[in-house]
Structure formats: structure tokens, C-alpha cells
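Complex shown without one protein chain; remaining protein chains in place.
And now, chain A:
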Amino acid sequence: MPAPALVEIRDLNFTYDKRPVLQGINMTFPKGKLVAIMGLSGCGKTTLLRHIGGALKPTRGYVKFDGQVMHELDAKGLYLMRRKMGMLFQFGALFTDMSVYDNVAFQMREHTDLSEEMIHNLVVMKLNAVGLRGAQHMMPSELSGGMARRVALARTMALDPMLVMYDEPFAGLDPISMTVIGDLIRSLNDALGATSIIVTHDIQESLKIVDYVYFMANGVIVAEGTPDELRACDTDFVRQFVHGEMDGPVPFHYPGVDYRQALNLRA
């Protein structure tokens, strides 16, 4: 029996400034699974995450999280739902005026009545899980890109969220940090029994860790399946994306006037 869905997206459409950004999106994110949304920059992946987080209202359709339609919630209801979510931003988005310790402790202090002693133990456990127990007194400006991402991961997991969203978690990382972050995402998801959504275009790293993949292009889903199914898939777009081919359904040249015309040459 398949796992029940934590997030359901049905017929989601979003138009910005008369330009359709998302069109007829249907996705299901089962509980406990790690699902990737892949596609080129500007294809609507981050917009989709913002809909799941309730930061944007759809033009048509809905996003349902834990049984609630997100865009129907008022501000208070939305904040209550967000307490069940965590989001890892592209470059960590650590609070630069707080130490690593205070960043991880932030949500515990804001949303719970735990004693400082209890918060200390929890923060040390979270930092230990990402291998940065020794860096708790450092400031974000003293961290490398990989370390900052791991601290942000510990902060995201601070209140053991039901759903964790990752926005380009591998962007700008060296190969070792990339593997570390990938392994942490998988192991923390399984250890906490959470559900994870990864928005990325780093196909090789993410196919190693995810359970299911949606491919998006120009605001629509163009392919979906398990990593093995996608590796075997022979549609032009997936092949171009998986193998990083320069030309294909996604053209190398941005649309413009005819090349001869641009050079003022006669036909």
C-alpha cells in the first residue's frame, strides 16, 4: 500500500504579469519520501516551492499540505502550518548577526518555552548530526559555503519538521561538500521520518539520493519517474538534461532576430 500523501498539488496554475509561470501542475509527495523537482533555471521550480510554503497564491488549482489548502489559510493559520515545515535556502540564509549556536536555537526560542539548558542540549545534538558541534561559537561570516549549508540544515531541522524543502542545496559546493550535504539530506530525512522536496538542477548528485523525480520545463511537468526510470528514459528533454547536452529541445541560442540580419548581411 503506497504511503499517504503529505503534500498534494492539483491543477496548479500561476500567472505573473500576464506570463504563465506554472500550468496545470499535478504532483504528489508521499510521507517519508524524498522527491526532487528538476528543471532549468527559470522553469518555475522555486515558484512551486513558494506555493507549497504558502508565500504565493495560485491563479487556479491548489496546494494541500497535511490536509489543509494553503492559499485558503489566514496569516495565523499559515504561520501554524509553517511550524510543521522547514526550508533550506539556496545559500543557507543564516542570520548574519547571530552565532551558529543562536541560529540553530532561533526557532526553539521563538516557538517553544524550553529552558536554555534544554535548548543547549538540543542545539548541540543538531549540530553534532551535521558534524559541526565544534563550530557552535563561530559567526556565519567565518564559515565556508559547505559549513554554512550544514548549519542551515541543522537550523531547518531544529523543530523536527514534517516537511523539509531544499532550494538548490548543492549550488556552489565543492564535490566533497556536495556528497556530505546529499548524504545528510537522505539520512536526516530517514532518521526523522520527514518528507523532503529538493529543487535542484544537479542531476547526478540528486539521482543518488531521491526516491522520485519530476522534471519541469516552461512551467509544466515534462517527465517523472524513479531515478532508474529516468536514466532509462529516451525522451529528448530528459536525455539532454541527464547528459548535459548543449543543444536539443532546450536551444543554445536565446530567441532573437535572424543572425544574418543582426550582422547587416544581405540574404
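Keep this in mind: contacts are C-beta pairs under 8 Å (C-beta built on N, C-alpha and C of every residue); 3 or more make two chains touch, one makes a residue touch a chain; residues count from 1.
Note that in this section contacts and distances are computed from a predicted model.
Set against the options "Phenylacetate-CoA oxygenase subunit PaaC", "Intermembrane phospholipid transport system permease protein MlaE", "ATP-binding cassette domain-containing protein" or "Putative membrane protein", the UniProt name belonging to the omitted chain is "Intermembrane phospholipid transport system permease protein MlaE". The chain that is not drawn here is touched, among residues A:55, A:191 or A:232, by A:55.
Interface note: of A:69, A:93 or A:192, the residue touching the hidden chain in the full complex is A:93. Mapped onto chain A, the footprint of the missing chain covers residues 53, 55, 79-80, 82-83, 85-87, 89-91, 93-97, 106-107, 110-111.
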